[in-house]
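Only one protein chain is missing from this complex, and each of the others stays in its spot.
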Amino acid sequence: MDTATLDHISELSKLNFTPDEKNVMLAQMTDIIELMDTIKEYDITYDDTKDHNEVRYDDLRKDIPAPSFPTEKLQQNTSPRDNCYVVPKMME
Amino acid sequence: MDTKNITAAALRRMLDNKEISAKEAASEFLSEIKTKDDKILSFITVTEDEAMRNAEAAQKLIDAGEAKPLTGIPLAIKDNLCTDGIKTTCSSRMLGDFVPPYSATAVEKLIAQDYTLLGKVSMDEFAMGGSTQTSAFAKTKNPYNTECVPGGSSGGSAAAVSAGFCAAALGSDTGGSIRQPSSFCGVTGLKPTYGRVSRYGLVAFASSLDQIGPIARTAEDCGIILNAIAGVDPKDATSRDVPFTDFNEKLGKGVSGMKIAIPKEFYGDAVDEEVRTAVMNAAHEYEKMGASLVDCSISTLKYAVQAYYLISSAEAASNLSRYDGIKYGLRGEGHSFDEMIRDSRNRGFGDEVKRRILLGNYALSSGYYDAYYRKALALKQKIIEEYNAVFEQADVILTPTAPTVAYKIGAQDNDPVKMYTADICTVTVNIAGLPAINTTCGYDKNGMPIGMSIVGRRFDEATIIGTADAFERTFSPVRCTL
Partner (left out) sequence: MTDLYPTIGLEIHAELLTKSKVFCTCSAEFGGEPNSRCCPVCSGMPGTLPVLNHTAVEYIIRAGYVTNCEISRFTKWDRKNYFYPDLPKAYQISQMPRPVCLNGYVDINVNGTEKRIRVNRIHLEEDAGKLVHDDATRSSLADYNRCGIPLIEMVTEPDFHSAEEVVAYVEKIKLLYKYAGICDCKMEQGSLRCDVNISLAPKDAKELGTRAELKNLNSTKAITRAIEYEIYRQSEIIESGGKVLQETRRFSDTTGETTALRSKEDAHDYRYFPDPDIPPIIFTEEELAAIKQALPEMPEQRRERYISQYGLNATDADNIIGDKDICDFFEAAIKAYDKPKTVANFILGEFMRRINLGEMSMDSLKFEPADLARLIELGETDKINKNNYKTIFVEMIGSGEKPDAVCDRLDLWVKDDTSAVEAVIDKLIADNPKPAEQYRNGEQKVFGFFMGQANKALKGQATPNTIKAVLEQKLKG
């Protein structure tokens, strides 16, 4: 794995690394990808219709609403304002 | 009460015969935790008050003659199972203060039996790891040798059972996380069929592989707990409605006439000789009991770890994206949303979790998806196919649970590849969604437990519980000397 790829994947993951951390991570990820690369030699294709884990239409949840959760309890792990979750201002 | 040897089944009889009260039982385990867990570090949260309240409620039912199998039985719960009002950390700084507003379905089902909650036990962070050393709060040690790891990710559950801190515990198993620590800690652990136990309220690591199961001292106790927690759940669309009456229906029935498959790939050089020998000895023991051994092959095993890490990391990367500090969890700082969530995630997640997220996003990202993720799904289909073929000629499969016994703490630090390949014996079972049980089949020259796994057909937990039970009846476990 090269630095550019690591940067791209870190961006997708919303993770930052210091230069030192990045060096360690780069080496480790390179080892890991090397292990993963061994599957490339195995010639096999995926057919999603053969997973056989489907359910039937009639087994789906019936459309019956139930009372929602108490807002205060739902937000007991954060500090809401006006019952809303607070984030730094988003630019459009 | 001998807390290291008492089984849930035996404690049930004592409670029902009024030889001990539910409060006394809870107190005995709590005092063991208080005096000895500083050496093991298995608990993250001890819920003493809750335990006493539970025991009191349980006693009323016992006195009224209305006790269910787990009423008043003191259990520990892995800290990735949500418990309403009780901190659930997943051993991560990210969820260090997280108090769920609801309980997991499996926990609700234990509550419905009026069990006694002793506390929440440690694990690898977000269940990623096989040593419990990635825990941010309690790097649990092996009760047989505190210089060794207890295994993982359910290392806290297995160590707590092994050390006599609880009658049994719940764990979760994504790639061996119940069976491998059970093996390392000399206890019995069951990973049910995917879909047997509701995953609702289990903090997701890899949704297509995760499954909740019991860790206990006997196969019978595993069956008692599975009886309580199994069943289809309207809150989990992947749980399946496969009827069962009693997972312990094959206890004491022996293994006569049973066909036990020995897949050769699991007995190669990657597995320590002492482990191989102990498992093969157990196989021969089964032969003596009237079972026959069948040679077989799972040729895809050499790609199994790769397929497992690609699928599980891809799912994990997505499952763990919700940790942004907004709704719950560690809230980072920053002037923008982007800065804030990066800070939350940088500080909240440990290195192993970060590696898995990176690997997962790599495998899913544009240009790599087909080569890695899609290929892993193809391998999954092939692995299932191979297991189906084996089960056409055998009733169960016998394998080592781990290539080694518990290793020294620090031995695999900074070597993720070594750590990943150590999962070789357990991951295919998750990929194929099969049930498997670990039970102790011997001890190495240093007295460390060696575990074997019995793998069954989908939804045939009763057979593997019966098979493990047959061996346990001939085997005298050596408990830790803590």
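A and B are the chain letters, set down in written order, and residue numbers restart from 1 in every chain.
The rule we apply is simple: contacts are C-beta pairs under 8 Å (C-beta built on N, C-alpha and C of every residue); 3 or more make two chains touch, one makes a residue touch a chain.
Note that the coordinates shown come from a computational prediction; the quantities given were computed from them, not determined experimentally.
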| item | value |
| --- | --- |
| Residue touching the undisplayed chain, where the options are B:Leu170, B:Val187 or B:Ile341 | B:Ile341 |
| Options B:Lys23, B:Lys327, B:Arg347 or B:Arg473, residue touching the unrepresented chain | B:Lys327 |
| Touching the absent chain when the full complex is considered, from B:Pro69, B:Gly85 or B:Pro101 | B:Pro101 |
| Interface with the unshown chain - residue positions in chain B | 80-82, 88, 90, 95, 98, 100-102, 104, 199-204, 206-208, 234-238, 314-315, 317-318, 321-322, 324, 326-328, 335, 337-338, 341, 361, 364-366, 369, 373 |
| Chain A residues touching the omitted chain (full complex) | 12, 14, 48-49, 51, 53-58, 60-66, 68-69, 71, 74-75, 80-90, 92 |
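Here, only the chains that are shown with their structure count from here on.
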| item | value |
| --- | --- |
| Parts of chain B lying in touch with chain A, wherever the complex brings them together | 97-99, 101, 234, 237-238, 300, 302-303, 305-307, 309-310, 317, 321, 324, 326-329, 331, 334-342, 345-346, 349, 354-355, 357-359, 361-363, 365, 371-372, 374-379, 381-382, 414, 416-417, 420-421 |
| Residue numbers on chain A that touch chain B, as the complex places them | 1, 5-6, 8-10, 12-16, 24-25, 28-29, 31-36, 38-40, 42, 44-48, 50-51, 53, 55, 61, 69, 73-78, 85-91 |
